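As you look at this complex, bear in mind that one protein chain is not there, while each of the others sits in place.
All chains are identified by letter, namely A, B and C, in their written order; residue positions are counted from 1 within each chain.
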């Protein structure tokens, strides 16, 4: 049966709301039944109407929505909420939903601050409900294959990890021109203490740890606010130390004029390297120490089963961003189904980012900022 | 409101059925309410169950399904059917559904033969219902931009059109090993008189005509059956004449070992050329006569509005095959909505392939076969 | 010791003359000592001066130059001539030079016509001197690796060969604007009966035969003169039959606006395919039937020795067109050295195109033209 869920955020002008909805629909595992799409009640209603929802399940606040849902019968009531609001409205609805017994899927970063993230952590531990965090890039099949190749020892001991996330869309003072996305993402009150480092740096850091299986231990960072008048960093770079002696470099910038969203990761070990880039997401380059580089392709028969489980189409039929997102939703739905059967033991046995990744993301932001302010070269990344 | 539809075909082992379902779900415009997923009644039922459908709307034959639907109230009854069966089961359900007043979306090629296609044509003309044909590649935004650039005169008068569709999956005698897809696609009784020429050649021909806006007028073709024991052609190539003096080359082969699905089109005019390849679907290369080649990218602000209307995400967030398919479904849904308001005047005002393209596709298959058998260089492509 | 040679052609306005000179210099195996760079005596002299040659060895006609050289002592006298004139001045100097006992390296196509080529053939057979033909693309190391992979059976029995040579530089009526290169290449008196088919089609045909090891047996061609006023074809395409049941497609066009010189070859066999493109000359893609595609790279340790012998630099240090040319010159110099030691048995034991390839090239041009004029689909390619 489809999982009934409600959305918090995702009203007019939202980018990520529609992505979440499509991701949930794509594999047919979810049914959107209600929402608090906007704190503007009429905007919320109109989004609900567009989506063909019953008016009585659409509200102008997440509190009202959750209150109404909890009063419904178990067969009608939502099982989960999807939180797609700006960062400052992550923790409150997540906490409230968990308290009421709902599962939560939430856009990254987990919260406005590490402290808020800790509050969510308490509730997850207390309620035992499922929490998923949409670090999209971890949803791509060839990123999963990359992780598998590292884990299987194909690269040998890991030495170097280079991750980058160059964007150009904030090259101008867009937030002064009424651009809604730029507005909240560059506003500390809504985005948190990190600008680029929170918005895209957390993706890069997560990707590096996800693929390499190694945690960042120390950071030497510089954050810049390149565009005059901007309140938050729009450019970040860092040298990184990882567990087991690996080291690397992270770049996350929103002022690389002309760049779109070309997230890229390269990992090198004793025996070979690998490379994945978001602009060509269905390929993964494996470069052995000796011998020709190999182009692993999504949908082929030679991939690991955990990769194949995250594709829908035979090789040569491109899947993209929504599909990657849907892979996270599908993992979330499996965990909920197991939960309902009493079999949910925590996110470790699934392949979607969850609480731990969310906590690390918030700590990453704070460590990057602390390092950037410090004259010392290295700042410990501790949680 | 979502359009209620039922699927014919798409049971266990189907590739394209799930693609159609996801494409219909993706933008939230369709609700799958029933099906005749297989002529094996229990297989049909079990697919229906997996999809969470009411058992009473799932049947073992399209006839039974259509009979049952037509008896339902207007508010419950399906509005459309999606036909995703092998080619020999295209015409009968399409004709029956049209007769009963349902709109039809159908996988390509339109029918088993041109004669069958003519029968469908009669019903469409008689009933005035909407018919859409899923020539997927025409659903890609950058293919639409290519068509727009040609139409806008950016390339000047068109001179050359090169289109190719190389696949490698039929390099071995797969149909002898129980491969279901290979089974029907190489069987004249289920696939029709064309093998590669029908399965992928029709895509290539449609793409060439769609992008260039020019019709093929003469064909000089060779069809080969490369793999021993195979009943149909698995390899085709042709020199082409187009309207207005343009000429070109078409390649459609299923024995290009190692190739996936790398459909590619290049069009050259007096002022420049353009190139699109399916393995990098969100880019379109425009090559002016003088000056640097330009990489047009999906999701950017400089594209034509008809292109932008077929993307969901900002530049740099890859969309793929399902999204291209969904663009056809979305066009189909708009036409149905207009139909229900009494505003449907025919497919010309929408951007999805329909009857004419289907008829041309069947004629293309027959002309390719006739040319291949002929000692004469050129065979007229007439309908 | 360096081989002393003289150049015929290659004066002011020549493109290929300087390429030949650099190719000869690159590996240090040749010393240019004289020339008949132009039939305009003062232009020939001034080119000689620029090149630092003794005035007495520079002449206004190849006859005068050859006469003068033959009178010099064996230690001073040239050993070879390099003929880089337009096609109509290929046969006469080649024949005269061979008669006088000089070795000959000559730009393709071998002559103005097959008949002329036959005359050269007679002299080569009579004199036993070395003749090399600069089909450049056969000089690229990764083309040699491609040939090796086919020969070694890595692709299994060959089924399909697609070769293309798209250029855009003749998209306009350039020969009317005083462009020297366009001038002679579109003039039947200087270029011969073939335009695009001779200028670039012969390269494509040679490449197809060189890599596949299979000869073209039948041709179904269309030649077009796309640009108004042009005297020769500027666009050609053909379906091809090869020995051993292989088939393919050849494209050679000079009106593909925006294209540079993107020669490309793809060969598919029972076990895999390979792909090489001139715009990325140091890579060769090998695509096994199953398993990831592999990127073979020039300069690596895993290539065949006959490939490695044609590179100068370690992997990752790009070599290009002049280097490919130089590989032919180096083969030519080895043959001459062997000749002088009495060990030259014919071109078969070297890796450079020679008489046979030249004869086939001329026959290819004539067969393409004959096929293009014929209503019959297939024209035999016989010599």
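Everything that follows uses one rule, which is that contacts are C-beta pairs under 8 Å (C-beta built on N, C-alpha and C of every residue); 3 or more make two chains touch, one makes a residue touch a chain.
Everything numeric in this text was worked out from a predicted model, so none of it was measured.
Residue in contact with the omitted chain (choice from B:57, B:160 or B:297): B:297. Considering the full assembly, A:266 is the residue among A:266, A:297, A:312 or A:360 that touches the omitted chain. For the chain left out of this panel, the touching residue among C:22, C:118, C:215 or C:304 is C:22. Residues 286, 290-297, 300-302 of chain B touch the missing chain (whole complex, contact as defined above). Although one chain is not shown, part of chain C still touches it, namely residues 1-2, 15, 18-19, 21-22, 25-28, 51-52, 167, 169, 259-262, 278-281, 297, 299, 312-323.
For chain A, the residues touching the chain absent from view are 155, 159-160, 162, 164, 166, 168, 171-172, 220, 222, 224, 226, 235, 237-239, 247-249, 251, 253, 255-259, 266, 268-273, 286-289, 293, 374-378.
Basically, only the chains that are shown with their structure count from here on.
Counting every residue number used by either copy at the chain B-chain C contact, over half are found in both chains. In this assembly, the C-alpha centroid of chain A lies 35 Å from the C-alpha centroid of chain B.
Between the CA-based centres of chain A and chain C the separation comes to 55 Å, rounded to the whole angstrom. The residues of chain A that reach two or more other chains are 297, listed in rising order.
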